[in-house]
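First comes the structure, then the notes that go with it.
Of the protein chains in this complex, one is absent; all others appear in place.
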Amino acid sequence: MRIKRWTAALTALVLVAAACGGDDDGGTAIDDSATDDTTTDDTTAEESPGEDLQGTLRVLIHQNPPGVEFMENFNSEFEAANPGVTINMSIVNADDIPTVNQTRLNANDIDVTTVSVTGFANPVQPYMTDADTPYWQQLIEAGLLMDLSDQPFVQNYDEAAIEDGSFNGSVYSLNLGRTIYSGMFVNLDLLAEVGVDVPTTWDELVSACDAVDAAGSKCMIAGGQDAWPVFVGSYGLLGALYPDQEGLVQDLWTGDAAWNDEQGQELFDKYATYASLLDAESAGLTGDSAAQRYTVGDVAFGPMGAWNAGPIDDGADFEWTYIPFPGSDDAADNQTLFGKYDMAFAVSAETPVADLAMAYLDAFSEPATYNAFANATNYLPTQPTSTLDNTLGQATAPLLQAGNFTVGFEQWWVGPKGAGQWANASQAALWLYNGDFTDPVQAADQSQADLESGL
Amino acid sequence: MSVLIDNQPEPDIVIERMVPPRDPRARRKRALRKGISYGILFLFAAFYVGPLLVLIFASFKSLPEFFRNPTGLPESFSLGNFTEAWQLANFPGYLMNSLIYTGVATTLFVIMSVFVAFPIARGYVRGAGALLTLYVVALFLPPALIPQFQLILNLGLYNTRQGYILLFLINPIGLIILVNYIKSIPRELDESAAIDGCGYVRFVWSILIPLIKPAIATVTVIHAIGIWNELILATVYLTNDELYPITRGLIVFEGVYGSDWPKLAAAVLMLMMPMLVLFMFLQRFIISGLTSGAVKG
Partner (left out) sequence: MAAKTRNLFGGGGGFARLAPWLMLIPGLGFYMLIGVGPSLATFVYSLTNATGIRGIPIGWVGFANYQEFLLEGARSRDNLAALRRTLIFMVLVTSIQFGVGLLMAVLVNQKLRGRLVFRTMFFVPVILGVAVQGLMWKLFLRPGGGPMDSIFGFLGLESQFLAGSNAFYWVIVVQIWANAGFTMIIFLAGMQTIPADLFEAAAVDGATGWKLFRNVTWPQLTPAVNTNFLLNIVGSLQAWMLFLVLTGYKNGTQVLGYVVYAEAFGQTGTASFRQGYAAAASIVLFALVLMLGMSANAFVKRRERKYMA
């Protein structure tokens, strides 16, 4: 039969294609290298006397307006100090970071990259019986990232940051800052006007919202259009109810905790209340625009990440502070800031300009430069010598000095293979907010069932 | 599958013309029908103009003004958002890229396809039937994103213009339209041309192609629109800002400046303008390409 012959021919073609692929050094990606347009003889490189740095460095960062602005300035300064160097920086959405890393590392088309926007806290743990390897772990295991352990600039960072940028004892990632994803901005002027105090417990928050509503202002907004910004309040509630977040993940895997046990149900009930406190306008706001919307001044609370402090500081002409989301009924339990690492540089193992990449990271890690970076981006510094001297810094300093910062649930959670889409209940406030579920009991049961189906 | 149309040209059939006009009842009925028609058309139009108007209004507002009043008329018409958006992104570059990708890939595809479609339609090559089946089945293939990515990577064409264009050199539906249309061209033509000593390539190039212009126009339009609209492939294959087509450029712009809706609206409008102008120029070609029967010859 004619079709059969064709099929055979096609199969052969595929096999040939498959056989010929694979062991190549990756594509020769576009490289608009500026290597030949600057061979300067009057070098003014004060940074690294004695060695002339040459070439183009391809850098990838994720979108974050103050971070982008700082990096652009830093790049021009670096280029000015090293006349043979061109920095080619790309900016992508945080959502696209895994995709772009996969394609560009595969194609050997990147030198300094942001591998993960959440740090390396969550490799697969021994008690996780059947889980997919997180993609950053895949990248390391594939040998695509360079071991930075011996680089002197690594020592500029604090121990926890180095450890959480390591895998199997080697440093692969430079964690450039911590950020809080469980806190809430508070409009102090508005609260004073309404006549309520800054809430320290869950009940106080709920009644403050009633008072604010009664006064004709809005209680709280978050970036509901992007979905994830709604999680900020969730993480706050989760953190207040389960202070040991790493332990919670383990308990969920081993069955010692369930989303629909008593404590889990309390969490879901509070999620439902939180969802009802969010203003309707939230659904039309992205994460960034929610912060800008908040600066208008008619909203009391902004459960948002600390990274929004910059735009809020710039835009708001009211007094504000940033507090841990008061999720617990006991004020003493509402004293911890949960968060993650944000922005972390890794280097491609096959970069043709390794020296340049190291010089770049070295220059960035200079304490003075780093301190400027942290203050521009409002990241809690990962260099021990650096401090935030802005409003966010003042608001968080007492808690941070007391050691009340913890890497949160998102960084520990790895879902079991085969678990359903509702298994990660740290996101459940969103489901209740946008109507996937209306009943918190039903939502908790469903979440636990989805989790169990993968265990 | 049928070719779009291969009938006699007869534009603008007006049903009313056939109705005897004197009867007042018929006239009333006609007026009623006209009224209903306009009613429905304006209802549709609201959905087409509405989003555009909102975009225009938003583009003139400052961000605080937008938050206070996202929908209504702007307080003043300042062009600040336009100049800022223009400086922030490389829109002329994106537009040029889209034009290059669409133009080059469509041209290459159409020329190559004619040379595939003709011998298949005529059975001048062995296995013509099987070949056609291959194309029909492929109509339903999901885009083979994953192996295709590995292929382009291994060819060294990742993140290059050539590689991106390469992805658009196929379109089964276009080929099937061409084959069907060529089948309607009488075979006697080939015979007489062959007897006159006309070579194969010359025959296809200078005799066949002019004859199948309507089908070519149709295929060109369908294929070009597909490339112009592509977003996924641009996301996967192009990482360099200088290579982005409009779709990707705009989405990246949204990712970076998306919190600033007025600026985003200004950017969208600025990108729309050249497209609309281009469309106005090409409108006749596009519409007539799709209404191929009407431009036969």
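When the chains are written out, they are named A and B in that same order, and each has its own residue count from 1.
Rule of thumb we're sticking to: contacts are C-beta pairs under 8 Å (C-beta built on N, C-alpha and C of every residue); 3 or more make two chains touch, one makes a residue touch a chain.
These figures come from a predicted structure and were not determined experimentally.
Q: Using the touch definition from the top, which of A:N64, A:T86, A:N106 or A:N378 touches the missing chain?
A: A:N106
Q: Could you tell which one of B:A31, B:L73, B:M96 or B:L276 touches the chain left off the display?
A: Residue touching the absent chain, from the options given: B:L276.
Q: By the contact criterion defined above, which parts of chain B meet the unshown chain? Give residue numbers in ascending order.
A: Its contact residues with the unshown chain are 1-16, 18-19, 33-34, 37-38, 40-41, 44-45, 47-52, 54-55, 58, 69-71, 112-113, 115-116, 118-120, 122-129, 131-132, 134-151, 166-167, 169-170, 172-173, 175, 190-191, 194, 198-201, 203-204, 225, 228-229, 231-232, 236, 246-248, 250-251, 254, 261, 264-265, 268, 271-272, 275-276, 278-279, 283, 286-287, 290-294.
Q: For chain A, which residues touch the unseen chain?
A: Residues of chain A in touch with the missing chain: 10-11, 13-14, 17-18, 26, 95-96, 98-99, 101-103, 105-106, 132-135, 137-139, 141-144, 224-227, 279-285, 413-415, 417-424, 431, 434-436, 449-450, 453-454.
The working rule: only the chains that are shown with their structure count from here on.
Q: At what distance in angstrom does the C-alpha mean of chain B lie from that of chain A?
A: 39
Q: Residue numbers of chain B touching chain A in their complex, please.
A: Contacts found on chain B: 63-64, 67-68, 70, 127, 129-130, 133-134, 147, 149-160, 235-237, 239-243, 252, 255-256, 258-261.
Q: Spell out the part of chain A that touches chain B in their complex, as residue ranges.
A: Going through chain A, the ones touching chain B are 2-3, 6, 17, 20-22, 24, 26-30, 32, 63, 65, 68, 90-93, 95-96, 99-100, 103-104, 106-107, 109, 284, 286-289, 291-293, 296.
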